[in-house]
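Pasting a structure below so you can have a look.
Every protein chain of the complex appears in place save one, which is left out.
Just so it is clear, A and B label the chains in written order, and each chain counts residues from 1 on its own.
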Amino acid sequence: MASAVDLHVKSPDDIVSSMSPHLYGIQRVRKETEDTFTLELQEKSGRHKLSFAPGQFNMVYVFGVGEVPISISGDPASPVLVHTTRAVGTVTRVMSKLRRGDMLGIRGPFGTAWPVAEARGHDVVIVAGGIGLAPLRPSLYEVLSHREDFGKVVLLYGTRTPSDILFREELEQWRARFDLEVHVTVDRADSGWRGNVGVVTTLIHKAPFDPQRTVAMVCGPEVMMRFAALELVKRGVSAGAISLSMERNMKCGIGLCGHCQFGPFFVCKDGPVFRYSRIKDLLTKWEI
Amino acid sequence: MPTTTLYRIERGAIDGIISSLRQQHYTVVGPTIRGASIELDELLSTSDLPVGWTNEQAPARYRLIKLPVESLFAYTVSPHSWKRYLFPPILRLYSARRNGRGFDLINSGEGAPGSSIPDAADAVRPYAFLGVRSCDLHALFMQDKVFGSGTYQDHYYQRTREQTWIIAVNCTLASGTCFCASMKTGPKASSGFDLALTEVITEHEHYFLVEIGSDRGRILLEEVDHRPAESAEATKGEELIENASQQMGRSLDTENIREILYQSADHPRWDVVAARCLTCANCTMVCPTCFCTTMEDVIDLSGARAERLRKWDSCFTMDFSYIHGGSVRSSPRARYRHWLTHKLASWIDQFGTSGCVGCGRCITWCPVGIDITEEYRAIRETYVTNTATSSTKEANDGNA
Partner (left out) sequence: METLERILAEHQFFKDLAEPYLQLATGCASNIRFEPDQFIFREGEEADQFYLIRQGRVALQIFAPDRGAITIETLTEGDILGWSWLIPPYNWHFDARALEVTRAIALDGKCLRRKCEEDHNLGYELLKRFAHIIEQRLESTRLQILDIYGVRS
């Protein structure tokens, strides 16, 4: 974890501040769905290495437009920095038009991580909804790279329609593995779809894992996470063994601007990954 | 009876102190009259202080009133607080210049030509704060924690704060909105200052008691005329401070406040205050501990040069909590509740103390006169009543 650094910089090469970004070049742009895209980035100077834990995010800066928090969606073992995001606002819409060779500013990584180490010796259940699969993908990579350390590994993924499915090729590869159980479902389908239809929470009660020795990681829209957590608890998983990734407005990413407060917690430093037991009472309060 | 050594100085010595600090290249800032209120600005001598003025403060009311004496510190807090110097309302974090398809960061303190916005990389401008009330001193301690105790810190704040002189002033009167006594943040400054002054005006005399709080404070005091205070003089000072303590316009019971507020998210009082609150953000602007900011990216007309500015922000703004499509706290009710709960309760979990120093500014400067002490009292009363009722019920059930 980066330590407290000095803002008094002498030259552009000497940028070590937590509010000043490092420059990254776009190596590759991949369109995932209609509104979601993935960027593969490489740091420009060659002198800064970003190592992150699954679940963490960066503050990504687009020159002259603004900065947004985006979860890292790539493999922690890879030198390439990967971000998958949806074009929903001013900054991300401009970002979606960038091409190979364009540059972004990156500050991070910030935030708490998925409890992958803690899951060793346990069954792992990953429940992803929509774009929530992106912040969870790094933890799946990490689990698969030490597969023998974990029990059953189950990925439950729900999204709106078949055309919103992310990482399609990878999902097929994962599905083909014998040591990984993958179930995909959509909320609504057209006539061509022969897969599951129904909300992702319905996949939980049948998934093959032992609730007494399971670590669950859930990410998606807040409503989906709430209901998924309830289903997991109904199944017998303890609230402390379930982790969620929360999202709030962020301006600094480092606990100083106040925007990301969720009750007494700062999502950027006490989260974004929270244990369900710690936040379950806050989740049901309106406008917290 | 006072136990620390107090000295006595006259008004001229304070001018000497200001002079000495200025010679050492410190910018002395303190209260001064601007228009119809007192603000903080640079002081060249004691004549720049609000000499002979006091203030009357009440919910949504602030008036300056002339006194028949040449007092220097006979008022309380102004709408300005010291955070504006350590934590400026606008600060440039960095600039960037387009370079081909990418861009370079420029961090050498180079602002746009003619820009007066301070830059995060600027050399420290050393300040001397003259006239810091105990409540404001505690506010500085709180901001020290906010900006200096996390993994990531505000170094502009720290660099500036480190060098800043604090010449505190113990209040000898309280205003209608003060409640520092309840919050245990005053009226007497107990630590964290270089020098602390208490102004004593009697029928025949006008002098200042000085307490030394640091080595450099001692050295500064040696430069001006001073002598040890007599026991009667010290006692007089204590009396005046005690007077201020008794005069407090308001009070706030902090017992169990965290638990009470956390349990009161659905209290009907929030609807009552929401019907009045304009979400104008005045309270957060005048509050000496509020620290929320936003980042603004500006780009020049040619599109070649961009700047990232940090600006004061307020949790009362409509899009403070905006995430894809809507704000989490869109109702005024939710926003007021967030502010009060953060200030009085969540702050304790985040930083170890309350976030409120009892300065009363939010009460005075609220255009509709919302009183944080009154709002909390209403909530507390219900909680206390309900708890008493349920424990009585339990006791009775036990006996049934």
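What we mean here is this: a contact is a pair of C-beta atoms (placed from the backbone, for glycine too) under 8 Å apart; a residue touches a chain by one contact, two chains touch by 3 or more.
Please read all numbers here as calculations on a predicted model, not as lab measurements.
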**Fill in**
Among A:79, A:121, A:195 or A:236, contact with the omitted chain is made only by A:195
**Per the touch definition above, residue among A:121, A:221 or A:236 touching the missing chain** = A:221
**Fill in**
Cross-chain touch to the chain not pictured, restricted to A:69, A:130, A:255 or A:272, is A:130
**Item:** Where the unshown chain meets chain A, residue by residue
**Value:** 35, 86, 88, 129-131, 159-160, 164, 185, 187-191, 193-199, 201-202, 206, 220-221, 223-224, 227
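By definition in this document, only the chains that are shown with their structure count from here on.
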**Request:** Quick one: report the Å distance separating chain A from chain B, using the average Cα coordinate of each chain.
**Result:** 39
**Fill in**
In the complex, chain A touches chain B at residues 1-12, 14-15, 17-21, 23, 25, 44, 61, 63-67, 86, 88-89, 101-103, 105, 247-249, 251-252, 254-259, 261, 263-264, 266, 269, 285-288
**Complex contacts: residues of chain B adjacent to chain A** = 93-94, 96, 98, 101-108, 120-121, 146-147, 150-156, 159, 265-266, 291-295, 297-299, 303, 306, 308, 310, 313, 315, 319-325, 328-331, 333-334, 338, 342, 345-346, 349-350
